[in-house]
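Of the protein chains in this complex, all but one are displayed in their positions.
Order as written gives the chain letters A, B and C; numbering starts at 1 within each chain.
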Amino acid sequence: MFHLNKDRAAGIVLGTSFLITMALALFILAFLLAESLPVLREEGLSFITGQVWYVAGDIYGALPMIYGTLAVTLLALIIALPLGIGSAVITSEILTGRTRHIVKSLMEMLAAIPGVVYGLIGIALLTTSVRDLFGLMDGNTIFTAGLLLGIMILPTIMTLSDDAMRSLPGELRAQGRVLGLSHGQTIRRVVLPGSIKGITGAVLLGVSRAMGETISVMLVIGSLDRLPTPIYNVFTSGQSITSKLGREGAEGLGLGLQWSALAGLGLMLFISVMALTFTGNIIRGGVRPKKSKNHEVTG
Amino acid sequence: MSELFRLTKTSLYFGNTPVIHEANLTIKNGGITCIIGPSGAGKSTLLRSLNRMNDLIADFHHKGTIMYNNRDIYDKGLRLEGLRREVGLVFQKPCLFPGSIHDNVIFGIRHIREKKKEGFKVIAERTLKAVGLWDEVHNRLDSPAIGLSEGQAQRLAIARALAVGPKTLLLDEPTSSLDHRSARAIETLVKELGRTMTIVIVTHKLEQAKALADDVVFICEGKICEAGEAANIFSHPENIETRCYIEGSPPLDPTLPYPE
Amino acid sequence: MILKRVYTFVTGFLLVTLLVMVPGGTAAAKRASIRVTGSTTVLPVAARAARSFMAAHPDVRITVNPGGSGMGVKSTGRGLADIGMVSREITDKERALFKDVDFNVMVFARDAVACVVSSEVYEGGVKRLTREEIKGIYSGTIKNWKEVGGPDRDIFVIDKEAHRGTRHVFMEYVFGEKTPAARGADLVSGANNEEQTKVSQSNSAIGMLSIAWINKDVRGMAIAENGKTIMPTKDNIINGSYPISRDLTFITNGPPQGVVKDFLDYIMSVQGRKIIKDSGYVPLK
Partner (left out) sequence: MRVRVKDICFFSLCLMAAATAISLLFIIIGYILWHGAPAINFAFLTEGSRDFGAAGGVFYQTTGTVLLMFTAGLIALPIALGTVLFSHVYLGPSYKKTTDLFIYALNGVPTIIFGLLGYIIIGEGLHLGVSWVTGSIILAVMILPSMAVSIDEALSAMPHKYRDAALVLGLGRWHLIRTLLLPRSLPGVLTGLFLGLARAAGETAAIMFTATAFSGVGLPRGISEPVATLQTHILVLAGEATNPRALTNAWGAALILVTLVLALSLTAMFIRRQVRMEAEI
């Protein structure tokens, strides 16, 4: 009996912490849903399609923020994707042992630098460079935010793509070479297509990270709740969902329709990021990244 | 003699694939029962299901009943830990924990009060003596168990199982990865243990079965082909597959042309 | 064994953190603390006053946080701040949100909001603007500095977050309402420091700032009104001629009591008035 009780007690304690963890994600979703109901009822579809966010008149249209989020994410991807996959090819297929390890560690360091420091670099270096380089009136633009985000998600895309390529069995490469393909051809025709799932997953996770990043975007995007004219002109100020939440969150917290609208923005962000994270993790093959044990030469 | 295990229409599945199909079997109390059969027949799966070690495998499930001492081992009121302490099991490959030899022997009893009263040192000495390892290791009980040879490790694993005080010991091909001499030592040990407790041993070595078994269960392709007293089965196998297996030729496949 | 040592270390780390936290938690109850939040225009006064007040009263801890006037009103309303810094009037909408709260407003200084431009524009010839010109710029009808007598450069229009006190006061003068939409805006800034930075980083910017933030890179425009040109100076605030001026206030939930009252009294004292003056505002008589 002595044993059973201990097991049960441990079960209750551990089970509680388990339930806390499991409940958190659901709770956040439920809370955001509940809080954003008023604005959805009030605004309906125009919450998503409306272009005007005017607190004094209780008009909340989130289109500029949605546009801003999509635009900075897309820009970030355009920058990070080729750089990330190109570097992953180098670390996974060319480098071995110690060098590979060092390069990967350096990339992880890049990922560890806090967002606010990126923001500081953005403000002090990037905005002025972008302004002077493109002859703009000001460097606080959607483009600047995208550029900064691109640098920030580069390590995610690179290390996860590297994992994906490394998890391909070595025989596959050997097979490619046996068939007379060159090293480059083997990578292009065997390795890249073979690890496309993992790379796609990596990209989705990178995108979700870009969407959720707040501080650095908030510092350089310009915080203007307006769609640019023409619509593809990313060299103007804009607003992303996160920067809107960061800017207006403190003032609008918990009160009235403004808060409901902010919660609605949060809900949109939450759902899109969740969808990306889920799909990303599922595409990557089960939820768990497969650890590449084969041909891992640890230096 | 009384029966210890009774399997009634027991089927064991991994996913949708039955590994054992509707087996009916009794294993009697006391003595050594050998489970033999060609590899892949489901011997180990059957053995591991006797103390529910298959439960840990994600897609495992079972049908039918497995009774132990006239009690269903899947009975809700039954304590799994209690069952496993009464029915010990030793794996094919010894798995020693990081830590000393002494730590390994008492790993299963470290938290049992009654055992603590008895004294871990005493128990360790008794079980190590029982498996004939005492003389080899008594002066280095505190050194890491990793340093032991494969044969010693297997005997240590048996000692570890014995320390818990089981009434029944299940052995899953305990000699398959050992050299000849170590295997002989284990066989002698098993024979010895068989005098005082029930042993169920899976083996694919016929000589071993012949040397050890009081009873034999022959399994082929997930079915119990034949079970009974060892002497009978080895001298007069009724089943054609059994006979072929015992005589060392492959079973006849009626779909193939008869070999010339 | 290493494992054991590491576990000891982890347990030790947890214990030490606990030990740091628990006495800290109990000690805090004995001492007073005041939380001040809101307008970045008022912040320098509050922060400086807090520093010297704390020097004299070591038991009192006063924390000051920026966030804007809107934040000041709301934090005070919901009890998350003891004192709200507000550089504008409390709006009807805000009062409606906090029906049960009796806001006590303490006016402590006068300030003016200046229309500011980048020094390049100022030196390029734009030294005064009329209300109509500013309105044109902020509503997007005037797009180039040459339209108001400056260099041939596009105007970079910097707006402020809608709840900010500076914007309320500025817009009330320009548009006749506190929270109009500024369709001509190119960028939205928050705190005064940020606005100041954005204006000075640019060579063609227009913005709005409390006169305390005017410097050699960020020039204050004179307002041309009824044939007169009025500079945003302290003197013109005092004599009431500069049109975009305002009260700077501290608000509390109900009349201030205890240390909060002591602190607010300190701000109204001689030392406090000196701090207000040093911060660039006009203390009330």
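What we mean here is this: contacts are C-beta pairs under 8 Å (C-beta built on N, C-alpha and C of every residue); 3 or more make two chains touch, one makes a residue touch a chain.
In this text the structure is predicted, and so the values were computed from the model without any measurement.
A.B. asks: I'd like to know which visible chains would be in contact with the absent chain if the whole complex were considered.
C.D. replies: For the complete complex, the undisplayed chain touches A, B, C.
A.B. asks: Which of A:Leu40, A:Ile121 or A:Leu136 touches the chain that is not shown?
C.D. replies: The one listed residue touching the chain not shown is A:Ile121.
A.B. asks: One chain is left out of this view; which of A:Thr49, A:Ser105 or A:Gln175 touches it in the full complex?
C.D. replies: A:Ser105
A.B. asks: Looking at the whole complex, which of B:Ile66, B:Leu89 or B:Val131 touches the chain that is not displayed?
C.D. replies: Selected residue, touching the omitted chain: B:Leu89.
A.B. asks: If the missing chain were put back, which residues of chain A would it touch?
C.D. replies: Against the missing chain, chain A presents residues 3-4, 6-7, 9-11, 13-18, 20-22, 24-25, 28, 31-32, 82-87, 89-91, 94, 101, 103, 105-110, 112-117, 119-121, 123-125, 151, 154-155, 158, 182-185, 187-188, 205, 208, 211-215, 219, 242, 245-246, 249-250, 253-254, 262-263, 266, 269-270, 273-274, 276-278, 281, 286-288, 291, 293, 296, 298.
A.B. asks: For review purposes, identify every residue of chain B that touches the missing chain, sorted by number.
C.D. replies: Touching the missing chain: residues 51, 53, 56-59, 81-86, 88-89, 91, 93, 95, 97, 107-111, 157, 160-161, 164.
A.B. asks: List every residue of chain C that touches the chain not included in the displayed model.
C.D. replies: 3, 6-7, 10, 13-14, 17-18, 20-21, 24-29, 31, 33, 35-36, 43-44, 46-47, 50-51, 54, 61-67, 78, 80, 190-191, 193-194, 196-197, 200-201, 217
The rule is simple: only the chains that are shown with their structure count from here on.
A.B. asks: With centres defined as the mean of C-alpha atoms, identify the chain lying farthest from chain C.
C.D. replies: B
A.B. asks: Round to the nearest whole Å and give the separation of the Cα centres of chain A and chain C.
C.D. replies: One centre to the other, that is 34 Å.
A.B. asks: Need the CA-centroid distance for the pair chain A / chain B, whole Å please.
C.D. replies: For chain A versus chain B, the centre distance works out to 53 Å.
A.B. asks: Can you give the whole-Å distance between the Cα centres of chain B and chain C?
C.D. replies: The computed centroid separation for chain B versus chain C comes out at 80 Å.
A.B. asks: Chain C: which residues touch two or more other chains?
C.D. replies: In chain C, no residue touches two or more other chains.
A.B. asks: Going by the contact rule at the top, pick out the chain A residues touching chain C in the complex.
C.D. replies: 52, 54-57, 127-128, 137-138, 140, 222-226, 236-237, 239, 247-248, 250-251, 253-256
A.B. asks: In the complex formed with chain A, which residues of chain C make contact?
C.D. replies: Spelled out, the residues of chain C in touch with chain A are 67-68, 70-71, 74, 78, 93, 97, 154, 156, 159, 161-163, 178-179, 181, 185-190, 198, 201-202, 204-205.
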